[in-house]
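Below: the structure, in structure tokens.
Of the protein chains in this complex, one is absent; all others appear in place.
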Amino acid sequence: MIPTRTLKELAEYLGGRVIGDENVSVNGLAPLESAGSDKITFLANPKYAAKVAETGAAAVLMAPGAESHGRNVIEVANPYLGFAKLLTLFYTTPHPPLGVLPEANVGTEVTLGEDITLYPGACIGNNVTIGDRSVIHSGAVIYEGSVIGDDCLIHANAVVRERCRVGNRCIIQPGAVIGSDGFGYAPDGRAYYRIPQIGIVVLEDDVEIGANCTIDRAALEVTLIKRGTKLDNLVQIAHNCHIGEDCMIVSQVGISGSVKIGNHVTLAGQVGVAGHLTIGDNVIVGAQGGVPSSLPADAVYSGSPTMPHKEWLRAMAVVPRLPELKKNISSLEKRIAELEAAIIRK
Amino acid sequence: MIPTRTLKELAEYLGGRVIGDENVSVNGLAPLESAGSDKITFLANPKYAAKVAETGAAAVLMAPGAESHGRNVIEVANPYLGFAKLLTLFYTTPHPPLGVLPEANVGTEVTLGEDITLYPGACIGNNVTIGDRSVIHSGAVIYEGSVIGDDCLIHANAVVRERCRVGNRCIIQPGAVIGSDGFGYAPDGRAYYRIPQIGIVVLEDDVEIGANCTIDRAALEVTLIKRGTKLDNLVQIAHNCHIGEDCMIVSQVGISGSVKIGNHVTLAGQVGVAGHLTIGDNVIVGAQGGVPSSLPADAVYSGSPTMPHKEWLRAMAVVPRLPELKKNISSLEKRIAELEAAIIRK
Partner (left out) sequence: MIPTRTLKELAEYLGGRVIGDENVSVNGLAPLESAGSDKITFLANPKYAAKVAETGAAAVLMAPGAESHGRNVIEVANPYLGFAKLLTLFYTTPHPPLGVLPEANVGTEVTLGEDITLYPGACIGNNVTIGDRSVIHSGAVIYEGSVIGDDCLIHANAVVRERCRVGNRCIIQPGAVIGSDGFGYAPDGRAYYRIPQIGIVVLEDDVEIGANCTIDRAALEVTLIKRGTKLDNLVQIAHNCHIGEDCMIVSQVGISGSVKIGNHVTLAGQVGVAGHLTIGDNVIVGAQGGVPSSLPADAVYSGSPTMPHKEWLRAMAVVPRLPELKKNISSLEKRIAELEAAIIRK
């Protein structure tokens, strides 16, 4: 059952202001083309501004200065953010607290917060703490001594190994593994001797981890993912890494051991980062980039090995023409030899 | 216990015809070199045709026109397909229906088909439908409201999240995740605001999903994988993708959001596809290819960024010789400068 809201209520929720009739009611959000008269729509991309004139929506969420074509408008600084917030308002509901459902396994000395949900088949080890309102889905396993914060959502078959710490409002998608052993071995002749991985993983508040990601525990201290950073699916974070705040790590990225990444960094899909490097704040690395050495802040890189993005674009434009260039060089060589012969003959 | 079959029975099963004694019986399949007189063998690759003369097998599966060397033969148009079908006939058995085993967790309002099997530790949420003869292994978790078709095989610790739909005869290998949240955030200053992912995933009939794959639910509508498409292990399909029929998506491929892929497309291992692209029917992308823009149908591409495969082969042949080319250019430069000087002197 989707609630009905007046434009006045929505403007307050979004921190915007109504232009037009603030008592109009809507019960949901829809695109400019398909919205009916009981819906609000949004103009996030100025390229679609002309569609505002024709939309059937009851109101339009738009940025200050956009042309309203006489529509009821909620003006907000960032309409795309407003769209996301209205999606949340209209189409999501908080998980109702169901308590410890039968067939959930709870160890000894466990501290359970208020209004939690443990689904059947969730396994909570000894000495674990689960914060208020957190939800642990079926088959998720929290090993001994770990701490899960408030308002967390741990999806099915995710694993948090021993002594790790998950902050508040973290979301862990199904199958993700937090705290697996780091990949550390000491050569012993031709064989390898396992180096115990006695550190932990710490996820700060508002961190989100994609499905089937793997985040290794530190050898001695802490693998750290700071506040607000989001990982897409199948990302690998090796032991001892420190990832800054508000980073976006896209699917299938692999980060080797002991890498330090600044704040607000974006690593696009399938990027690889070699061990022990530092990546500065606000860096963007393009898809499939391979980072072999530390990257200064505030720049965009691409390629494997990485180089400045624009340089890479220019270099890649030449690659398909390499056979032609090679032929040109041979041809020039021949012409020069002829010229040399001609000069000598004279 | 492997059943014994006459050549007549096998020819009927395969839609082929017997040349020789149709009453000969065999109890299995073996390679040309090692088959004994109670086995049938097969000639799928013409390069091994001479081995037919020496095989100890009771009969040979071969294409029309191949030399039989006087052997009993079952002629079929596609002997490799015939080999696969005989493997199925001789060496696989349908899963016996075991019902709901103790320790399987079944929610409320669940619809269970006939002759199903739910293993211990399988978790079936409320309002789920499981089709006839489907098998759900231990630790697999089906969230609320999802539908699993007939004759499906959902392996251990696979996860199907809420409201997703799995067709008939689908196979989901262990640990695969269907319906995790798409990776969508709206920038809110330097932080990111989560965009609710309220869509679903639909797998049509005969889709097979490899171990530890991740297929994200759509933001608003449907992430769709059409009939007959097969995914190898550790493949990532982002939100809103539509993958056509009869595609082969090899291990560790990553497909970004909102990509549309045609029918009968092959993406080789570790390929990456950027967001919002279209890939035409029958396209093949070679291993580790990086697709930065849409690809027309009926062609083969390689490289990162991708180019036509043959062009890529020629370009890659030059790469190891780049230092030599660079030196050649310097040398030509010097020789030209000398020529220029000589001309001027004259």
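Brief remarks on what is shown
Should a chain be cited, it is by its letter among A and B, assigned in written order, with residues numbered from 1 in that chain.
Here, contacts are C-beta pairs under 8 Å (C-beta built on N, C-alpha and C of every residue); 3 or more make two chains touch, one makes a residue touch a chain.
Just so it is clear, the model here is predicted, and its values are computed rather than measured.
The chain that is not drawn here is touched, among residues A:89, A:123, A:152 or A:284, by A:123. In the complete complex, the hidden chain is touched by one of B:9, B:38, B:103 or B:132, namely B:103.
Within chain A, the residues in touch with the undisplayed chain are 103, 105, 121, 123, 125, 139, 141, 143, 157, 159, 161, 175, 177, 180-181, 183, 185-188, 190-196, 198, 212, 214, 216, 234, 236, 238, 252, 254, 256, 270, 272, 274, 288, 290, 292, 303-305, 307, 311-312, 314-315, 317-319, 321-322, 325, 328-329, 332, 335-336, 339, 342-343, 346. Contact between chain B and the absent chain runs through residues 78, 80-81, 83-85, 87-88, 91-92, 103, 119-121, 137-139, 155-157, 171, 173-175, 206, 208, 210-212, 228, 230, 232-234, 245-246, 248, 250-252, 263-264, 269-270, 287-288, 304, 316, 319-323, 325-326, 329, 332-333, 336, 339-340, 343, 346.
Everything that follows uses one rule, which is that only the chains that are shown with their structure count from here on.
Chain A and chain B have Cα centroids separated by 27 Å.
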